[in-house]
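In this view, the complex is presented without one of its protein chains, the others remaining in place.
Now for chain A:
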């Protein structure tokens, strides 16, 4: 396993484009801390984002995992190109001739995906912990440890998304087309939703069915955190409305994404096995 990871590491780290993308990605993950610095001080209006409660435990776990998940596009590019480059350079052929089995080849890519997700999760955990300890109003251990399942969801979400990218890389063999396909798929899911809502079902059923589509399922894992913010809640309450959304992470949502991950990885393997190189 270490050998396979090491092989991928050599391939990625010596590629300047990948290296720059990976470094920028992790820099961006850290830069979430910059939110703390947002501070307006215009005479009577004083606004300090860090004071608005976004860094309060346990809310910070939700907020940070939601925001940082958008940066995953950087790694998506790295993953799609690490797969499709093997095809365009024909190095996949040479790897197999040199004695890597097709299973090992896919496994080495999947292990890279897992490592990326794991390192990202650790990063977000550490950054959030530091931010929280610095700005949170509540610092009791029991509160800090609440809602840590958002990190689990974050990990599953990234793994699922990267596996999708990996699969597209194998399927399409060209990085630009694979990324195009990813966007196309997003649009496709949007159209399906629109058609379903328009002709077939009511909103609730549509949402339930859409939850089975890969990208929507990944998005569903971590719901938007903004309406949960104290300030927003109080504004809504003042207007006499009641906001009661379900923010929790459900086991079946995790399960759906895990099943998609398995399908993507096994699909990549099946395609590779079937194809003549």
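Simple rule for what comes next: contacts are C-beta pairs under 8 Å (C-beta built on N, C-alpha and C of every residue); 3 or more make two chains touch, one makes a residue touch a chain; residues count from 1.
The working rule: contacts and distances are computed from a predicted model.
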### Task
Match the chain absent from this complex view to the correct UniProt protein name in "Glucose-6-phosphate dehydrogenase assembly protein OpcA", "Response regulator", "Cytochrome P450" or "ABC-2 type transport system ATP-binding protein".
"ABC-2 type transport system ATP-binding protein"
### Task
Can you work out which residue in A:27, A:94, A:205 or A:234 touches the chain that's missing from view?
A:94
### Message
Suppose we count only contacts with the excluded chain; which residues of chain A make the list?
### Response
3, 6-7, 10-11, 14-16, 89-91, 93-102, 104, 273-274, 276-277
